[in-house]
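Note that this complex is displayed minus one protein chain, with the remaining chains in position.
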Amino acid sequence: METLIANNYILIIVTIGTTLIGCVSGILGTIITLKKEALVGNALAHASFPGVILSFMIMKNKNMELLLFGAGCFSAISLFIIKKIKKYSKIKYDSSLALILSGFFGLGQVLLSIVQNTGNPDQSGLENFIFGEVATILFSDIEIISIISIIVICIIILLRKEIKLFIFDEEFFKSLGYSSKFLDSLITILVIVVIMIGIRFVGVILMTSVLIAPSIAARQWSNFFYNNLILSGFFGGISGLLGTLISLNNPDLSIGPIIVVISSLIAVASIIFKKVK
Amino acid sequence: MNLEILSILILTSFTCSLIGVFISLRKMAMLMDAISHTVLLGVVLVYLIAKDINSPFLIIGASIICVLTVYLIEILSNLNIEKGAAIGLIFPLFFSIGVLIMDRELKNSQISVNSALFGKLEFIIFERFKINDFDLGPLALCIALIIAIITTVFIIFFYKELKLISFDKIFAKTSGVSVLIVHYLFLSLISVTAVASFNVVGVILVISLIIGPSITSLLFTKDLKKTIYLSIIIGIFNSLLGYIVAFKYDIAISGVVSSINIGLFLLALFARGMNEYYRRKLS
Partner (left out) sequence: MEIAISIKNLTVSYENKKILSNIDMNIPKGKLIGIIGPNGGGKSTFIKGILNIIKKKSGIVKFQGKDYRKYFKKIAYIPQRDTVDWDFPTTVLDVVIMGSYGRLGLFKSPGEKEKEEAIKNLKKLNIEKYFDRQISQLSGGEKQRVFIARALMQKAEIYFMDEPFQGVDVKTEKEIIEILKKLKEKGKTVLVVHHNLEKVKDYFDYLIMINREIVAIGETNDIFIEKNINKTFYRNY
């Protein structure tokens, strides 16, 4: 009886975590998609992979905060490189994203290879960052992730007016005395943070979908910015929720792909529904 | 050091560098990334039916799914969904379906998620191409060679059309160039290349072979032909170096080659920057 309660308790906690992730990713996804930077998340997510492995190699343990910190650092480094490439060459933006994405991920594979060669038994589980995995997630991890999600959502709610203006009309925004550099950096940090917490659940490869699909779905239903934020959070949250439930009942399936299929189908259905109307 | 593995790697690199120049110039890099991810779904579906990883239908079937993906993305673009968002919606969906099918149906089969992601260059040489029991080499080598030849012929035949379409698509259309034919042939070609390379270096890293050498060469040349030649040379160099390092330290080949691709590009960018800086200082 106690085990049953305990199992259900874990189930609920994990589901809450994934739902929050889906929700905050969807909201942030709307912001970056409207800024026409939809695929930056893809590059930053792939780029975080070597960070996770390197953290493990240096610290020799799988403490979630350390791994995520490594992930965040590498995402930030990759963004720095993307900006430098833009500044110092005429290489096109999408080419530099593709280079970063594959190059950093390849580096991650090299590091993983090295770790696996050392035969360190602790390293199993690093591979979970490729497609995500929730069955062995710790309660403390969920705690951290949930708190961060809520903080990010609060920040976005607080600054929703400014964000809306910034995305829509940067010149006007600046003319009101606001600093576009500050808000741009803030949004970037939020994206990196969300990627950091999201990759444990859906993995680096599919993180981009968790950001983009809910926002595409939301866009089909509303022309208002705030409604888009709410709807994308809602769609993202549902995808996380359903995805977790299905994944926990089908342990042979990775959770990342399940969440992606659900949120993508919601998006496709929304598109078709809008066209048919 | 295994010459067969090296040959497959270098041939694949050659083909990817060649198409990479046009993909970079036409801003199709992320689209190509989407195509290489979707290859997984194509391969999985054909495999479910054919049950043989070496079936020729694999290449054809998977390529068709890739072209379908591009078509879907174009449809979404026409519905006013931003191109980047359309790409980010479609390819993870297809890729995830592929992974889920593999998780559920193909647990102990010839394709695994690991080899799909990272390639099985190390093992691919065990499938041989035999005519009447005469061993002509690894099947993958023959395929890589054929695709390299087809690609070269295509680029030579359609060179001026590809150049014009990459440079000024609208003018190409209005000046009588057969944009549609060349475009769709090009899409088919890159899809076939993606499928063949999938086996070699896996899904994620195909794009690295395609983009790395071409953008590195674009840093230095102002002439399309020179860009192509330089791109091929850099691609082969990266693969050769990557193979040697991977072999020496016993690390996955695809990861090493991919890291070298980005490493060399950043090095070249830095070197060029330093060169300009000192030139300005001295003048």
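So that you can tell them apart, the chains are marked A and B in the order they are listed, and the count of residues begins at 1 in each.
Here, a contact is a pair of C-beta atoms (placed from the backbone, for glycine too) under 8 Å apart; a residue touches a chain by one contact, two chains touch by 3 or more.
Here the structure is a predicted model, which means the values were calculated and not measured.
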Sole contact to the chain not displayed, among B:171, B:184, B:249 or B:270: B:171
Missing-chain contacts mapped onto subunit B: 25, 157-161, 163-164, 166-178, 181, 218, 221-224, 226-227
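As a convention for this text, only the chains that are shown with their structure count from here on.
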Interchain centroid distance [CA atoms averaged], subunit A/subunit B, Å: 26
Subunit A residues touching subunit B - in the complex, by the definition given at the top: 33, 36-39, 41-42, 46, 81, 84-85, 88-92, 94-110, 112-114, 117, 130-131, 205-206, 208-209, 211-213, 215-216, 219, 252-254, 256-258, 260-261, 264-265, 267-268, 271, 275
Subunit B residues within the subunit A interface of the complex: 24, 27-30, 32-33, 37, 76, 79, 81-82, 84-85, 87-90, 92-93, 95-97, 99-100, 103-104, 107, 113, 117-118, 204-205, 207-208, 210-212, 215, 218-219, 249-252, 254-259, 261-263, 265-266, 269, 272-273
